[in-house]
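One chain of protein is taken out of this complex; the other chains stay put.
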Amino acid sequence: MKPAPFEYYAPKTTEEALQNLTDLGYSGKVLAGGQSLIPAMNFRMARPSALVDLNNVAELAYIKPTADGGIAIGTMTRDSVVEQDPFVKQRMSIVAETIGYIAHPQIRARGTFGGAIAHADPAAQLPALSLALNARLLVKRKGAERWVTAEEFIVGPFMTVLEPEDMLAEVVLPPLAPRTAGSYKQVSRQRGGYAQAATISIVGLDDRNRVKNVRCVIFSVGETPILSKYAAKVLIGNEPTEAAIADVAAYVAKNECDPGSDLHGTTEYRRQLVEVLVRRALTEAVLRAKK
Amino acid sequence: MTQLVKINVTVNGVPYEREVEPRLLLSDFIRHDLKLTGTHVGCEHGLCGACTILFDGQSVRSCIMFAVMADGHKIETVESLGTPEHLHPLQEAFMEKHALQCGFCTPGFLMTLVDYLGDNKNPTDEEIREAIDGNYCRCTGYENIVEAVKLAAKKMAAHS
Partner (left out) sequence: MAERVFHKSILRNEDPQILAGKAQYLDDIELPGMLYAAFKRSDYAHARLKSIDVSEAKALPGVIGVYTAEDFGDLVKPGPLQVPPPTAIKGATYSSRTLMPIAKDKVRYSGEPVAVVIAESRYIAEDACDYIYPDFEPLDAVIDLEKALQPGATLVHEDLPSNEAAHVVQERGNYAEAAAKADVVIKKKIYVDRVAAAALENRGIVINWDEKAQMMTIWCGTQSPITLRNATASRMGLFENQVRVITPFTGGGFGPKINTSMPDDVLLTELAVRLNRPIKWYEDRRENFLATTSERDQVHYAEIALTKDGKILGFKDVFYHNSGAYDPYMMTVPLNTQTHTVSNYNIPNFYTEITMVFTNEMVVTPVRGAGRPQGVFVMERMIDAAARELKMDVAEIRRVNLIQPDAYPVSTGIIGQDFVEGVLDSGDYPTALAKVMSMIDYKKFREEIQPKARAEGKHLGIGICTFTEGTGVGPYEGAKITVGGNGKVSVATGVATQGQAHYTSFAQIAAEQLGVEVKDVKVITGDTGAFAWGAGTFASRGATVAGTAIHLAAVKVKDKALKLASKILETPESELELVGGYVQVADIPGKKISLGELASMANPMRGTFPPGAEPGLEAVAYYGPPYGATGAGCMAMILDVDAETMKPKIERLVIVHDCGIPINPMVVEGQVHGGIQMGIGNAFFEKVFYDETGQLLTASFMDYLFPQATDMPPKIEMGHIETPSPLNPLGIKGVGEAGAIPTPAAFTQALEDALYDTGVEIMESNLSPSKVYSYVMKAKGA
């Protein structure tokens, strides 16, 4: 289980990295934390001919407040750094809560916030989190940059809008309105393992405890993370009663996800999990929002 | 032509300058280039934890990093802890609580724990299990490892 050979580039600045990516075109691939890529290379399931290693680009690792009360995270910021950042914890506790489910501390010490989103693994936490928080993503290429929403960014399993010369440079998490809270729920075979089904649900309430905003994202049960349209349709403007939440959970499980059968779970079982987890997450998010 | 990259790495306080192929795994570099064979390789896909080392003070898997990524960084391996004659308190605790049998996974546990216990002086049983969840052991059922960590926490508190 040794990786196939590749050419190696170790740029020190974003500019240099973008130049490398432009020069290499389809043969180049970004190496961020490498916690998904390198195992795949060891199995020789991935065999990029050239890697552009961003680990020496210090300017891509940061956490900054945005003017409107959100958070900007540089693509190479380690998962563990985001997880333990007191400012992130205070502004958006759901971020740390979510990262806590990514594998084990040794992986989070190397894995990067932007790398995981750009990898777009349908079972991964951070693409789903970016969708749940309606993140805006800064995509750079030599001499140009553009912003895309998390919703637009992921187009399929392990597929994003990134072209070979592009780099995901920054992730901006917009501010959460007052009385807004989230909840993360998943079932995995083992702690730190892949979710068989998972949800990140964000609920905002008005001062009469009616739902003002809801983003219920389910993942690891389809080709991409899925934002439930039904949850928004039936809950917004209404009281999030037990019955209403149960109805959403049942609907999402039945109509809005597409889990396959695999070694560890049948489609039926994973739909059951979606129903249970969405119900538990929405219930908890509402409780937290009320606090 | 095989590309070779020059790297400077400090391992257990000793600076090394080496030329390596970009694809060389950090675990292989430590074991075979530097001959520090205390770091073990059990799966080469980042799951079993036998290859755990400290990278700039944090526990990481050396089998899913390339040696080139260590350029300019500091690494500690199990050889940095104690010697057979003078074991580190964590190692002593492993011995006293019979927390190793075949010993193949042990260096990975030690490096995970030396990082963890640095930040968590008095962990509960449950916290210990969570801390070692990313290290596989086939011999001990983890039972005595949990006991050893509790003892080590006490010993390390007494030492500091």
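In this document, chain identifiers A and B correspond to the written order of the chains, with residue numbering beginning at 1 in each.
In this section, contacts are C-beta pairs under 8 Å (C-beta built on N, C-alpha and C of every residue); 3 or more make two chains touch, one makes a residue touch a chain.
Quantities reported herein were computed from a predicted structural model and do not represent experimental measurements.
Enquirer: Touch as defined at the start, partner being the missing chain; which of B:72, B:103 or B:118 qualifies?
Expert: Of the candidates B:72, B:103 or B:118, B:103 is in touch with the missing chain.
Enquirer: Can you say which of B:17, B:85 or B:119 touches the chain missing from this structure?
Expert: B:85
Enquirer: Which residue numbers on chain A touch the omitted chain?
Expert: Output for chain A: 1-2, 4-5, 43-44, 187, 189-194, 196, 263-266, 268-270, 272-273, 276.
Enquirer: Over the whole complex, note the residues of chain B touching the chain we left out.
Expert: On the chain B side, contact with the omitted chain comes from 21, 23-24, 31-32, 35-45, 47-48, 50, 77-79, 81-85, 87, 91, 94-96, 98, 100-107, 110, 125-126, 128-130, 132-146.
Quick note on the criterion: only the chains that are shown with their structure count from here on.
Enquirer: What whole-number Å value describes the gap between the mean CA coordinates of chain A and chain B?
Expert: 29
Enquirer: Give the list of chain A residues in touch with chain B in this complex.
Expert: 1-8, 10, 34-35, 38-39, 41-43, 51, 53, 55-56, 80, 103-107, 109-110, 191-192
Enquirer: How about chain B: which of its residues touch chain A in the complex?
Expert: It comes out as residues 2-3, 5, 21-23, 25, 28, 44-46, 49, 52, 55, 58-61, 63-66, 68-69, 71-72, 112, 116, 130-131, 133-134.
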